[in-house]
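Of the protein chains in this complex, one is absent; all others appear in place.
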Amino acid sequence: MLSPMILAQVLLNGLSLSAVYILIALGFTLLFGIMRVVNFAHGSFAMLGGYALYYVYGKYHVPYAVAVPLAAAMVAIASLVLEQFVFRFFYQRMFQSMIGLIGLDLALTFSAVLVWDVYERSIPPAVAGVSRIGGLIIANDRLVVVAIAAAALATFWLFMTRTRYGLAMRAAAEDVEIAETQGIRARTIYRLAFLLASFMAALAGGLYAQIYALSPFMGEQPLLVAFIVVILGGMGSIPGAAIGGLILGFSESILSTFYGASVSAFASFGVVIALLIVRPWGLLGKPE
Amino acid sequence: MSDPITLPRQHVMKGLRIAPGLLGVSLAIVAAVAWPLVFTNPFLLTIGSLVAIYLIASTSLHLVIRMGHISFAHAGMMGIGAYVSADTMMRLSFPFALSVSCAAAASALVGLAIGPIVLRLTGKYFVLVTFLLGEIIRMVFVDWTSLTGGSNGIQAIPPPFAAVASSLGYYYFALGCSLMCMAFCGRILSSEIGRAMDSAKEAEPLAASCGVPIVRLKVVIFTISCGLAGISGALLVHLLRYADPTAFGGLQSLNLVIMNVIGGMGSIYGAIIGTIFLTTLPELLRSYVELQRVIYGIILILVMAAMPGGLVGLVDRLRLITASDRKN
Partner (left out) sequence: MALLEVTNLGKTFGGLKAVSEVSFGVRAGEILGLIGPNGAGKSTVVNLVSGAYEVTTGTIRFANEEVTSLPAYQRARRGLVRTFQSTAIFGAQSVRENVLRGAHLTNYPGFVPALFGTLEARKRHEAAQALVSEVLRWLDLEGSGDKTAGSLPYGHQKTIGIAIALAAKPKLILLDEPVAGVTAQEAIRIRDTIETVRRSGVTIVVIDHNMRFISGLCDRIVVLHHGQELSQGSPKAVLTDPKVIEAYLGTSHAHALDR
């Protein structure tokens, strides 16, 4: 039952899921940690990233390695408009942001339905086929997903730990005024955080759309994932998002392979509810 | 009395209470009873019934929100009542009075079971837990096919009694139930129970020091609220003559919360205004479902960004402005 082959599949699957989940959750937790907004429209950003990749790679055949970051960057820059006209009014107002951004999510999702249609599309895979490593058969596209996500996360980590802006953002997660003493205005920090968050969400969305399928409602799943990961890890905690993503990705891979998708869903919900009751600030969050 | 330093109490923004007074309420009730005599279109009557039914759900949710907890599981509670009423009537041949009582009891019991645990959570954690619980309830509706018919739901649900089988009859029936439930909620809020609820919401440790049993009060109110949601769900499926899980999922819970938020969370009239507004509005844009949702989303953004007090807050502010204009 537990052959090395299946084990390898499960682990690789877990790794690729985790990678995508961490990407989504990081953006979500950044927005909460720094601006105190609960971005219910996060899934829509992922969905838009999926459509962007569909066009850039699927229709215009830009080489994959360029297409992926390009599509994500396009969505991120375009979404700055939303930052200016919507998000800005909800900073530091958590409750208003919840309802207002639900509205944004609805507007974006159903605008997508109007522009495109409800039917699912697919994005051609990056590379086809399988590789043979040490007697194991591994799907190539999963490897690519892991590689891309790893590259994005590494870049993010370098940015947050090595650059002045990154340090200012981490300080802003504690207290915006402290961050301003670094010489960077709050407005700049917010815009930067927003750009990073939407970039990662769009990137993850492109990968998601390749693994599953692309439709205007595609974003619901990533949104739910973002919530669960961030609750697990602690809202506002960046390392928490990483750990939460790993836990969810691997447990989903293991449980759904051996017990089916339903069990996996019930299990993750159940654990999250239990966690919220017993330790709501998650593994690495701060009790309030 | 015009002390420049202190505001007269009734204009304080705390709850943005409006008190339309006995005259206003009576006029509204007369209008609600009389309009079908002029507009006899059965489609409009069905909308009227829907408004009445959702009023029960949203005003009962208001009780919970009044205590500072925003529940995203309320549609799930409606669903429990809906399926219990449908099953007991169709399989056990219960008369409606009994089946709807079972519906209320079932939802109330679930509320009583989860209440003591989840009501200890604050703010955003309570929102998240109830959201997930609502999802679990919906998944149970889909999976427990023997009782709920799964994703297909239950068809051919009979009306409560022959007399209310028509659109007009059901409208007056739903209106009557709705008025009773709303009066019940209103009575709770205006009584000493309401006073205790408000003090618990405004300054919980202080209220506890005055002897208010915080958790116990929250659980009682939550249980009652869930029971009323069960009644609402039962009335809904007997109107539509079918029950299916999508009507009782996260999206519908969200709608109920938005009805409260848009109307204004400080008073029961906010829930009422919000419900009427949000149940009738989609019907005006019936043919353009997607556009309707986009506009709905934009309205949410605008209201939350500009009018956190909701529509009731707007009314109150207008009254303040006109009142001070009159003084000058």
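Residue numbering begins at 1 within each chain, and the chains themselves are lettered A and B in the order written.
Note that in this section a contact is a pair of C-beta atoms (placed from the backbone, for glycine too) under 8 Å apart; a residue touches a chain by one contact, two chains touch by 3 or more.
Keep in mind the model is a prediction, meaning the values are calculated, not measured.
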- Which displayed chains the unshown chain touches: B
- Query: Hey, which of B:Leu98, B:Leu179, B:Ala208 or B:Met307 is the one touching the hidden chain?
  - Reply: B:Ala208
- Task: Tell me where the left-out chain touches chain B, residue by residue.
- Result: 3, 5-7, 9, 12-15, 187-188, 191-193, 195-196, 199, 202-203, 205-215, 220
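The definition used in the following text is that only the chains that are shown with their structure count from here on.
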- Item | Gap in Å, rounded to a whole number, between the CA centres of chain B and chain A | 34
- Note on the structure: The answer for chain A against chain B in the complex is residues 38, 86, 89-90, 93-111, 113-114, 227, 231, 235, 262, 265-266, 269-270, 272-273, 276-277, 280, 288
- Note on the structure: The chain B residues in contact with chain A across the complex are 117-118, 121-125, 127-129, 132-133, 135-136, 139, 143, 254, 257-258, 261, 290-291, 293-294, 296-301, 303-306, 308
